[in-house]
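Yeah, one chain of the complex is gone here, protein chain that is, but the others are all in their spots.
Then we have chain A:
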Amino acid sequence: MEADKWASFSEGTSDSEGYGEDPDDDDHCCAYASTDIPKLQFRKDISRSRWLDPLGLAEVVERKGGLWTTTGIVRNGKIYCFIEEILYLAEIGALHLLSKDDTPLTLEHVYNKVAEGKSGCSLEYYEAYKHLKSLGYIVGRHGIPWSVRRSKANCIVIQDTPEPAQSGDKESRNSILISEMINNMQIGGLRLAFDVYPPNSRFRKSAPGDPCFVLCLASEYPPSKEEIEDLERHSHGIPLIFCLVEHGRVSFFSFNKVELPVLP
């Protein structure tokens, strides 16, 4: 196909030029021939997960490999993953997604779910996630605990469900997850998207510590002073980094309050 020859892809489109160096990054983002598009190696450790449609999440039904220490949230001993996590793992071939009647879902299905926009994840949101993940950062949705202890989980259910929490285990679990999804915060066009932790081989979901920054997904226009201040109030002293995704290119900015010294 003619179109394949001119395909450009998003690998290596990071805007990584630092001060002082000036690589001409226009050169290596376009493939001239379709054979130039790299393919990832086949993996033998493939986990499996089942899509839970009303929640917009998947439950991991078979875990393989070490990646689950930094992916997915733990609730009642089970791991659930968000659509960005599913897509990331599906793209690298580490996860198979099944529908609720266990028929395999293809990558196309996952792309469709992202396009649908019902699972709190847009393509830009995913690009930001993927960019940091592929560099080894540990990335979780902002404000959503990696794990909740059973006793604590029950408390949340009682608070959030108006009816007595008589309902079965599954239903209470659902209400926890749904209340968390709504929790995902949006201010104006801006969104506190991810809590980001540095690469850490000893990361534990039960004790993740403070993220090194909160990633805010930028909107069409740069944030105003008021918007920045508003977001800073909501990030509780954790540094904010703004992420702009344009044409599949990801750039990061920080807006730091400073105080210039009074010089002698």
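Definition applied: a residue touches a chain if its C-beta (ideal position, glycine included) is under 8 Å from a C-beta of that chain, and two chains touch if they have at least 3 such contacts; residues count from 1.
Keep in mind that, in the parts below, contacts and distances are computed from a predicted model.
J.: For the chain that's not shown, choose its UniProt protein name out of "Exoribonuclease phosphorolytic domain-containing protein", "tRNA-intron lyase", "Ig-like domain-containing protein" or "Translation initiation factor eIF2B subunit delta".
T.: "tRNA-intron lyase"
J.: For the chain left out of this view, which of A:R75, A:K113 or A:H131 touches it?
T.: A:H131
J.: Pick from A:T103, A:S201 or A:N256: which residue touches the chain that isn't shown?
T.: Of the listed residues, the one touching the omitted chain is A:N256.
J.: Given the full complex, what residues of chain A touch the hidden partner chain?
T.: On the side of chain A, residues 14-20, 22, 131-132, 135-137, 198-199, 212-213, 218, 221-222, 224-226, 228, 239, 241, 244, 246, 251-264 touch the unshown chain.
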